[in-house]
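Missing here: one protein chain of the complex. Every other protein chain is in place.
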Amino acid sequence: MPCFELDGTTIHYEDHGEGEPLVVLNGIFMSCASWQAFVPSFSARNRLLLLDLVDQGASGTVDHEYTQELQERVVLAFLDHLGLADAHLCGVSYGGEVALRVATRHPDRVRKLVLANTTAHTSPWLYDIGKSWERAMASHDGHVFFTTCIPVVYSPGFYEANHDWIAAREEFFVRVFTPEVYDAFARLTRSAETHDERARLAEVTAPTLVISSEHDHVTPLVNQTELVAGIPGAAHVMIQGAGHAAMYEKPTEFTALVLGFVNHQTTGIAIS
Amino acid sequence: MPCFELDGTTIHYEDHGEGEPLVVLNGIFMSCASWQAFVPSFSARNRLLLLDLVDQGASGTVDHEYTQELQERVVLAFLDHLGLADAHLCGVSYGGEVALRVATRHPDRVRKLVLANTTAHTSPWLYDIGKSWERAMASHDGHVFFTTCIPVVYSPGFYEANHDWIAAREEFFVRVFTPEVYDAFARLTRSAETHDERARLAEVTAPTLVISSEHDHVTPLVNQTELVAGIPGAAHVMIQGAGHAAMYEKPTEFTALVLGFVNHQTTGIAIS
Amino acid sequence: MPCFELDGTTIHYEDHGEGEPLVVLNGIFMSCASWQAFVPSFSARNRLLLLDLVDQGASGTVDHEYTQELQERVVLAFLDHLGLADAHLCGVSYGGEVALRVATRHPDRVRKLVLANTTAHTSPWLYDIGKSWERAMASHDGHVFFTTCIPVVYSPGFYEANHDWIAAREEFFVRVFTPEVYDAFARLTRSAETHDERARLAEVTAPTLVISSEHDHVTPLVNQTELVAGIPGAAHVMIQGAGHAAMYEKPTEFTALVLGFVNHQTTGIAIS
Partner (left out) sequence: MPCFELDGTTIHYEDHGEGEPLVVLNGIFMSCASWQAFVPSFSARNRLLLLDLVDQGASGTVDHEYTQELQERVVLAFLDHLGLADAHLCGVSYGGEVALRVATRHPDRVRKLVLANTTAHTSPWLYDIGKSWERAMASHDGHVFFTTCIPVVYSPGFYEANHDWIAAREEFFVRVFTPEVYDAFARLTRSAETHDERARLAEVTAPTLVISSEHDHVTPLVNQTELVAGIPGAAHVMIQGAGHAAMYEKPTEFTALVLGFVNHQTTGIAIS
């Protein structure tokens, strides 16, 4: 299991396949392990680089509160560790916020950028949603955590159609997640409270694809159109029928979009 | 403050103005007091009848768990108490579920029916949202209650534009709500868990208006179209820019719709 | 059949019922006769004033090209003729454009304003749609006119569900419309080409309701949100399942909205 150190914290990652490097950044309750089913297709033509940010999966923590500026440094250190001048960056939700931060502040490190179910800033509304999550995490009770944090990230239709899987997931969370995991989730949540890249969107130079979901409650359409309006030339596609966790609900659409955008020439196709 | 008894429980109501009777049924965190600003317009041409259901506002509770069948009986007893053969019925969310129940099972008691931000059944997804609410209520902590239950009922735009009002509301809840209030909310939430009128929608005979909101996360569009498809001749209007609590976010649109539908001949206008 | 003269042109109108005056302005292919089925409900509590603008229905024409400035003068002359200082104004499509023009330039003459399926300006796209209409009208062939101008104003669902009515309407148009009628339609279409009230929207002082339709192709959502953003305090409601001709497709919803907004106190209902 490959890793590297950043300021004394161990950062875990996975390295699959060969080709143009594609770094994937996780949402807040995810880790490298969340992408297991995607590895064959994502690594078929790319060097797929999965990364656990600080307080995610197998990576370590730090002994102080932090913001996403820390995660930005993790991504840069990761590229340096691999000796990569740049890479494609695909982020989901929290991971999209970190990817956006890298793309606005270090545009030379990003080839193409995919932002899935991402917002340019933590609104007062999202801040309070986060507060309810933090309180549920503080209970260290898996059932409280699950019912507070999970239904809102899925579309009602997916939730109902996959209720057995959802129930199994709740049992898995309850069985596996320790108090340390819940505390890590809470730190991650807090680290996003000050997220606001709105004033820097125009500094993104990478060709960018914004992936939205029809039923995304957590980062709704208004957040998506803000990204598209601000990032020069951003493309915008909506996955129909999905909630915030589009990659779980609609893996076919998600995969076609990410790999289609990253691996093909999609810009400069001028109407004439 | 007028009231009547049902099986030993005191049911509180308000009676304003004169004209065709219009009974308004509250959402789960509401009471007669929630309608104060609406009383002048709603009672200008109608006898406005506000009602606290069991476990709402000034009404009493019962010493056992219950379903919305109890609230259905409260509404019927209310009409009987007033000597009304029938009335217009307007319900919001939980109150809409009760109104729908009365309309499907006692169609002769309902003149016109308005269902705002209502669902025909509690889906597994909504059931789990309810569970997160119940757990927050069980904490008897106003801040936990507020951040878990309130942001999801407003649209992010309204929440941000009215953040001072939202903050004041949180302080008000914390100051005023007792453990008894939270326990009442939890009983109300549980009473809706088995709600399912889908098989009876065709039995509604009252002219019906379904009011939906563009950003309603709790009872989203799929729930609204289910109502419209099932209730014979149901009209359907969407309030743009509002969340689940449409009557708070968009009182102008809500008022025009309810009073316009109830007080005017809106059916039988045939194209020719 | 009441009428009055403006600069030598006869202007026809209808005057039904008593109460607060409500002036209704027609869309481009409509006339006073289009509202026949609405008269009972619209005149039950209001003095309903239907008006054929220049080149509409039974009103006359003028011997020169004109813009909607002429129709604005017709509305003002109408109010003067009736001795009304002001009235509620409800306009549909072309009639909404004229109503908007009156409301921006003569705010003291408008009590409440309802804009149904209206745009604040004729975009280059709508201009070219109008050109296709003008060419179809110039053919003086009822079938050419019908298939070019009518399908786009209805939603596909309504069109299919009411295909017999649609077919009868085509036969009616073919039988009744003379070359003079088609030429009048073409002049009306041309008179809207320069319509642009965008810079004046903030001058509307009347409480305003914007009625949009889910499937409105002619004045789509982007035109509706432009109106709502520009007119101070404008309310906004979407009629689900309807096309541009919302008043024909969804008379129940249309009637509830117009009469509910005009006849009830809908503003100043402050959240607290």
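We call the chains A, B and C, going by the order they appear; numbering starts again at 1 in every chain.
Here is the rule we use: contacts are C-beta pairs under 8 Å (C-beta built on N, C-alpha and C of every residue); 3 or more make two chains touch, one makes a residue touch a chain.
Fair warning: this is a prediction, and the values are worked out from it, not measured in the lab.
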item	value
Where the missing chain makes contact, among the chains that are shown	A, C
Touching residue (missing chain; options C:129, C:231 or C:262)	C:129
Residue in contact with the excluded chain [from C:26, C:104 or C:148]	C:148
Contact with the hidden chain (one of A:13, A:38 or A:145)	A:38
Touch residues of subunit A, complete complex, unshown partner	36-38, 40-41, 44-45, 162, 165, 207, 209, 212, 214, 228, 235-241, 248, 250-253, 255-261, 263-267, 269-272
On subunit C, residues whose C-beta touches the chain left out of the figure	123-126, 128-129, 131-132, 135-136, 143-144, 147-148, 150-152, 154, 156-157, 159-160, 163, 166, 215, 217, 220, 222-223
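In the analysis below, only the chains that are shown with their structure count from here on.
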item	value
Steps needed, at fewest, to go from subunit A to subunit C via touching chains	2
Furthest chain, CA centroid comparison against subunit A	C
For subunit A paired with subunit B, centre-to-centre distance based on mean C-alpha positions, whole Å	37
Per-residue multi-chain contacts in subunit A, two or more chains	none
